[in-house]
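After the structure tokens below, expect a handful of questions from me.
Showing subunit A:
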Amino acid sequence: MNSNLSAILSLHAELSLVLILLVALLADLFAGPLRRRWFHPSVCVLMALQIGLNLTPDTRALFGGMYVNTPFTSIVKSILSAGTLLIFLQSGEWLGRKDTHYKQGEFYVLTLATLLGMFFMVSAGHFLIFYIGLEMASIPMACLVALDKYRHHSAEAGAKFILSTMFSSALLLYGLSFIYGTSGTLYFADLPAMLQGSALQQFALVLFLAGMGFKMSLVPFHLWTADVYQGAPTSVTAYLSVISKGAAAVALAIVLRFVFPLMEEDWTLAVALLSVASITVANLMAVLQGDMKRFMAFSSISQAGYILLGVLAGTAQGMASLVFYVAVYVVANVAVFAVISTVEQHAGGQTGRDAYRGLYRTNPRLTLVLTLALFSLGGIPPFAGFFSKFFIFAAAFAQGWWLVVFLALVNTIVSLFYYLLVVKAMYISEPLTEDGLPAVAPLRSHPGVRLTLALCTAGICLLGVASFVYEGLARWAGMM
Partner candidate 1 sequence: MDQAFLDYYSLEPFTQWIHRTLCGVMPEDWAVFIEGLALGIVILLAYAVLAVVLIYMERRVCGAFQCRIGPNRVGGKGGLLQVPADVLKILTKEIIRLRKSDHVLYELAPYLVILASVISFSCLPWHKGAEILDMQIGIFFVLAASSIGVIGILLAGWSSNSKYTIIGAVRSGAMIISYELSLGITVLTMVILSGTMSISGIVESQAGGWNIFRGHVLTLVAFVIYLISGNAEANRGPFDLAEAEQELTAGYHTEYSGMHFGFFYLAEYLNLFITAGIATTLFLGGWMPLHVAGLDGFNAVMDYVPGIVWFLGKTFFVIFLLMWIRWTFPRLRIDQVLTLEWKYLMPLSLVVMLAMVVMKVFGLVF
Partner candidate 2 sequence: MNILSLFVLIPLLMMLGLWMARSVNQVRGVMVAGSSALLVLAVWLAVDYLRLRALIANLPFPQPEMLYTDSVVWYAPLHICYSVGVDGISVVMLLLSAIIVFTGTFASWKLKPLTKEYFLWYTLLSTGVFGFFISTDLFTMFMFYEVALIPMYLLIGVWGSGRKEYAAMKLTLMLMGGSAFLLIGILGIYYGAGAQTMNVLEIAGLHNIPEGMQRLFFPAVFLGFGVLGALFPFHTWSPDGHASAPTAVSMLHAGVLMKLGGYGCFRVAMYLMPEGLAQWGDFFLILTTVSVVYGAFSAVVQTDLKYINAYSSVSHCGLVLFALLMATRTSCTGAILQMLSHGLMTALFFALIGMIYGRTHTRDVRELNGLMKVMPFLAVGYVIAGLANLGLPGLSGFVAEMTVFVGSFEHPDVFHRACTVIATVSIVVTAVYILRVVGKILYGTCRNPGHLKLTDATWDERFAVICLIVCVAGLGLAPWWVSDTVSFSVEPIVSHFNLP
């Protein structure tokens, strides 16, 4: 009894998240008009507390190995929480609007529920927990996507998301059923010895990868991405593109590395193909996009392809690089979406790239932040994206995936091209409006957005330079 209780208490990251979730839910239900004012700041503060309290890394396996916590997964969770906090901060403006403020509570609760699911997914030691975590991360996400329920794009995006997520989890489950059928267990600890690579297991692996491919929106499973990203509220798109993708990538890496070690030849090949396909196709598609959210959707598909390089490496170095990449990707992408969201709020809901023409003249700081973030995404030094790309390339290269790395590198040029298109629109192009003025007037953004942007900029500039982040990750990944 006592040992059980202490075991449950050692899920402190998850428990504290549940606590915040409950507080938010109850506050939403019973706090009345008070909540309009204090809801946003207090949830942000609670979230910050949650991150601060759960920084202590520990190693523990609970429930007979169904749940495994390592310093590495702890740090991954912290990164995910921090990303969520950033999203919360920047969503203040959107949630303060008249037509959305009454949905604040739902937004927090659903977001935290998905985050909780991701925690379990990352810490899973059994496919059941993995699957539950995955679904917990997907189902509320569909509600989030459809949160703007009177904008029919949002509902439509939600429908597309939930259907594709169900489809993918069906594929994944079908794969898992064969893994179970051929091995008789679903414990990560017991599986590696059983998975020798028989035909059925290879089939299962393919299905598993396809399912995860949907979640991570890899080519050729990416068809839902652009629509959903465009239709969802911008803050949700941001969340979807960074946190959920990052968690899925980490979980995929953990599963492939620790559950399928004997089938490495099979999955590395598949992952390499997925990676190259994602990067290439998404880059080519991104070039054609005029809407910023669709554009970021394809950009995020290609980023997922880069993240896969870390999975491909399948080593401790790969894992560390992957998580570092995700962390950097989180700050950069959140910054981009914070800007998109702000511009959207102040330019009458426009998300097209044309709205950004001449933005520099009216909002130089916003422009600068967006530029830095895009540079970071494109892998330009001295911003963090350069380091994360380098590390992930190095990790894949170390395992001999020269050609894949080379193709990915060539693709960075294409990606740079389309990131520069945005930069060009902001700095160089003339506004298309009738009066020749930029679509966005000089604006003073919401304090939450400003804080987000400041934090993200700091992250973009410092994450690469401050080497202890990556070194810590590498050390902990090595200990797994």
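If you want to know what made the cut, all candidates are chains of the complex that A comes from, given by their letters.
Going forward, a contact is a pair of C-beta atoms (placed from the backbone, for glycine too) under 8 Å apart; a residue touches a chain by one contact, two chains touch by 3 or more; residues count from 1.
Treat the numbers as computed from the prediction; the structure is a model and nothing was measured.
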{"item": "Of 1 or 2, the one touching subunit A somewhere in this complex", "value": "2"}
{"item": "Subunit A to candidate 2 touching residues, read off their complex", "value": "317, 320, 375, 380-382, 386, 390-391, 393-394, 397-398, 402, 405-406, 409-410, 412-413, 416-417, 420, 423-424, 427-428, 467, 470-471, 474"}
